[in-house]
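For reference, the structure discussed in these notes is given below.
A protein chain is absent from this complex, but the other protein chains hold their places.
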Amino acid sequence: MSDNVFVGAGQWLTDSAHWSGTDGVPARLLEHLGYTVLTVVIAAAIALPLGLWIGHTGRLRGLAVALTGSLRALPTLGLLTLVVLWVGIGLTGPILALVVLSVPPLLAGAYAGLESVDRHTIDAARGLGFTEWQVLTRVEIPLALPLIVGGFRSAVLQVVSTATVAAYIGLGGLGTYLIEGVQIRDYPMTLAGSLVVVVLALVLDAGFALAQRSAARS
Amino acid sequence: MSWLDANLGRIGDLALTHLWLSVLPVVLGLLVAVPVGWWAQRHPRLGGVLLGSGSILYTLPSLPLLTIIPVILGTSILDPLNVVVVLSLYAVALLLRTAADAFAQLPREVVDAADATGHSTWQRALRVELPLAGPVLLAGVRVVSVSTVSLVTVGALIGVSNLGSLFTEGFQRNYTFEIVTGLVAVVLLALLLDGLWVLLGRLLLPWARTERSAA
Amino acid sequence: MIEFRSVSKTFADGTTAVRDFSLVLPSRTTTVFVGSSGCGKTTLLRMVNRLVEPSSGQVLIDDVDVATRNPVELRRSIGYVMQHAGLLPHRRVVDNVAVPLRLAGVGRSEATSRALAALETVGLDPALARRYPRQLSGGQQQRVGVARGLVADPNILLMDEPFGAVDPIVRDDLQQELLRLQRELDKTIVFVTHDIDEAFLLGDQVVILRRGGEVAQVGTPAEILADPADDFVRTFVGLDKARRTLHVEERAGARIVVDGDGRPAGVLGPA
Amino acid sequence: MIEFRSVSKTFADGTTAVRDFSLVLPSRTTTVFVGSSGCGKTTLLRMVNRLVEPSSGQVLIDDVDVATRNPVELRRSIGYVMQHAGLLPHRRVVDNVAVPLRLAGVGRSEATSRALAALETVGLDPALARRYPRQLSGGQQQRVGVARGLVADPNILLMDEPFGAVDPIVRDDLQQELLRLQRELDKTIVFVTHDIDEAFLLGDQVVILRRGGEVAQVGTPAEILADPADDFVRTFVGLDKARRTLHVEERAGARIVVDGDGRPAGVLGPA
Partner (left out) sequence: GGDPTAAPSGGGGDTIVVGSAAFGESEILAEIYAQALEAKGVSAKTHLDIGAREAYVGAIKDGSIDLVPDYTGNLLLFLDPKATASAPDDVNAALTAALPKGLSVLTPSAAEDKDSLNVTAAFAAKHHVASIADLANVDGLKLAANPEFKTRAYGLPGLAKVYGVKDVAFTGISDGGGPATVKALTSGRVDVADIYSTTPAITANKLVTLEDPKHLIAAQNVVPLIRDEVASAKVKEVLDAVSAKLTTEQLLKLNADLAGDSHPSPADVAKAWLKANDLA
């Protein structure tokens, strides 16, 4: 049976009918990417300023640790069901759940990144007469960049992989193939959909790895 | 509140199941990832391939994996083992990179000092490298532990009861309080486990607490 | 003129690094703080540019309490050579040296050429200018730090063990260079070291410190050697050690000055 | 006896740290390698216990090529004081010192008491024994490193700038302690420093090195001072510098020996 699934997935992927229209792979892929970008942008708008402030001042660090821990513990499934019961289907539920999912890595990347900067270096910058803002923007952020980018990397990967649950409540994206596939027992479609998600994730991951390396080099 | 009173026992049972469904994968993941990560860091080329495949594993969406695993393992559909296997795979995928990083970032001069004082390869690995990698490993384990507790809930979608069942059930019955109860219980469980890991770290890595003292 | 008026410093963790320290550092002279590790030298130095705020007491520059000055402005007006070079790891060597100029608003190209000149002053190969700090040895990094301290030509120069990691030949050169600068430019220099020889060489005024920033003796090198205040100073400058009790020996055809351990200290010339 | 037979070392990145170096280090004497930073001192030292494998040539201990010996055994038989202390951050100070004993199979309680004794030898407060290395100052850490090198009472002791970070008073003590040990225990010591004074004080045989491990001069301290081989050596030991050309001055009522810079070098006693 599992052999058939793999062969079936191959056939599904090579069937040109699955590569056009609103239910085709390119459209679903775009949808999926769209949700991912939207989610990560919103999450970054929350997490980056907070994380940079915490990392720079060293204040509320305990709160940040507790916050990232608890947010990580919040199950996407539970959030999704809760938000859908509250506001109904639509963008809000899944985006909210996914934002919650991607805040922790972004926050941790930002504050851990700043924390990883050698105290001597920051002290040296102050000693030279950098203002606090200059210390942050010209010393801490450049030096923390690899870890900050690393935070984006894991946030994006998690969202790409978890955005599949958005299909659970009819939001589309690549998860459609997975959820529908499971429901109508079309395992080849499920597997094919999973493969597309994996490839997307790998491509993004490779891109981030490059970005991280160039951030570390400068 | 009366619902809570009437269901406390059941929530306790679900939490217990949830607990071992979460702990087992993390422990298994650690047991696999640490030696493999150590090895990978010593053999960068093959190790890189290994780490790469680890990250592929992590991108696999959980739901289809959960449905396909019984087919591959020949386990019964409702077997909690399926969840354990899938979550262990994730744990390995995450911890492998952490472990390799933990061993790779060991200060060179310390490893050198171990050699210089005449540690053999095994003595160095067990008495110097492993404990020194401890803090980074612990940080990784804490992340994996928390996210595993949260991932276990997906098992509820395929009939493996745990605290996630409160979500599916609450959703079906349009009862937000039940979902909120589930969320709170999951977060509490995650924090509790995290606290245990921290405690274990304190016991096993007493030196790490002195980290940021003396200039 | 820099004046410490009974300053004390207790850190958040309860360590009292300096207790009731008072001293006047005349302008256009070099004052050297010398003392064992942890005696509070760095703490005292950093009070001058407000990197450390005294728990009590004041530090005055030309009779103005530094506490009343904007710390960023203050720091930009004072040259500071840090104990461990303190370079910015993400900037090339030349850009590190140019930082004080850039902060003062000097244009990029002028800043760069002045930075290169400063690197030359401290005897660094110009080929190193395009490297990153981590690609330099410890001694080279310290020299970059010295160049950075000098580059903006500040009136006050704080130097915290600037030659600790450089090797002896280069150190001699740098010490001579500093003496020359001092003769020519008449800066007010506060210099920290734990090497009593270096202190005696460079200091117009030498301050020997005990733990907690307590002054054991202040004076010119000759005053201290000739009339040590107490046993601590005597020990510290090595007067009760064989090293400072010299005699002359005829060896291998030369008149060699030998210390109490039999270690050759030098060759005797005419007085 | 340790013998270097035209050893060379080129690292993987192409740096040639040592080129064709040959030397015999007699047993029961102290040989000091002295030279500027990066001249190859550490590289030479680490060839003895096979932490560096020569690219060509051999190192022999008592006529046995170390390349034929098991490196782990070899290292356990040789005391090694590392340049930057090289302590294990996760072990308490006393456990760090006990490591060589524990590796040699000595029981825990005996190892601990011997480690405590070694800490006393290097003048460390026993209260520090239960701390972790990070809680110690640089100088204290270096002393722990020295204690660890001594603890197993090895016949050969390699010491790589062991007193670099300790402050001058303690350094004097440690140097005296080493001289005493040497007189009493007759070990073969290979000592690395870039401080020529230290080299002259401790070395029976002093080896002045140029970049690339090239020998500039080998000899006793007096031989070198009296008859420097060339200008490099003359500069290195400071003979052409004001520092080594001394004269006597009457100051503040004492006969003070002053160098060419006017820096007091000491007080003249009877010959």
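Order of writing sets the labels: A, B, C and D. Residues in every chain begin at 1.
We take it that a contact is a pair of C-beta atoms (placed from the backbone, for glycine too) under 8 Å apart; a residue touches a chain by one contact, two chains touch by 3 or more.
Owing to the predicted nature of the structure, the values given are computational and were not obtained by experimental measurement.
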item	value
Visible chains that the absent chain touches, using the contact criterion stated earlier	A, B
Residue touching the undisplayed chain, where the options are B:Ser22, B:Thr117 or B:Ser161	B:Ser161
Chain A residues touching the omitted chain (full complex)	84-85, 88-90, 167-170, 176, 179-180, 182-185
Those residues of chain B which, in the complete complex, touch the missing chain	2-3, 6-7, 70, 76-80, 156-159, 161, 165, 168-169, 171-175, 177-178
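The working rule: only the chains that are shown with their structure count from here on.
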item	value
Cα-centroid distance, chain A relative to chain C, in whole angstrom	51
Separation of chain A from chain D, taking each centre as the mean of its C-alpha atoms, in whole Å	54
Sequence positions of chain D contacting 2 or more other chains	137
Chain contact graph, described as a line, ring, star, complete graph or other shape	ring
Residues of chain A defined as touching chain B within the complex	1-2, 5, 69-70, 72-79, 81-82, 84-86, 157, 160-162, 164-165, 175, 178-179, 181-182, 187, 190-191, 193-194, 197-198, 201-202, 205
Complex interface listing, chain D residues touching chain C	36-38, 137-139, 167-170, 172, 179, 194-197, 200-201, 221-223, 225-227, 235-236, 238-239, 241, 243-249, 251-254, 256-257, 259-261, 263-271
Contact footprint of chain B on chain D as seen in their complex	49, 51, 72-76, 80, 82, 84, 86-92, 99-100, 103, 131-132, 134-137, 148
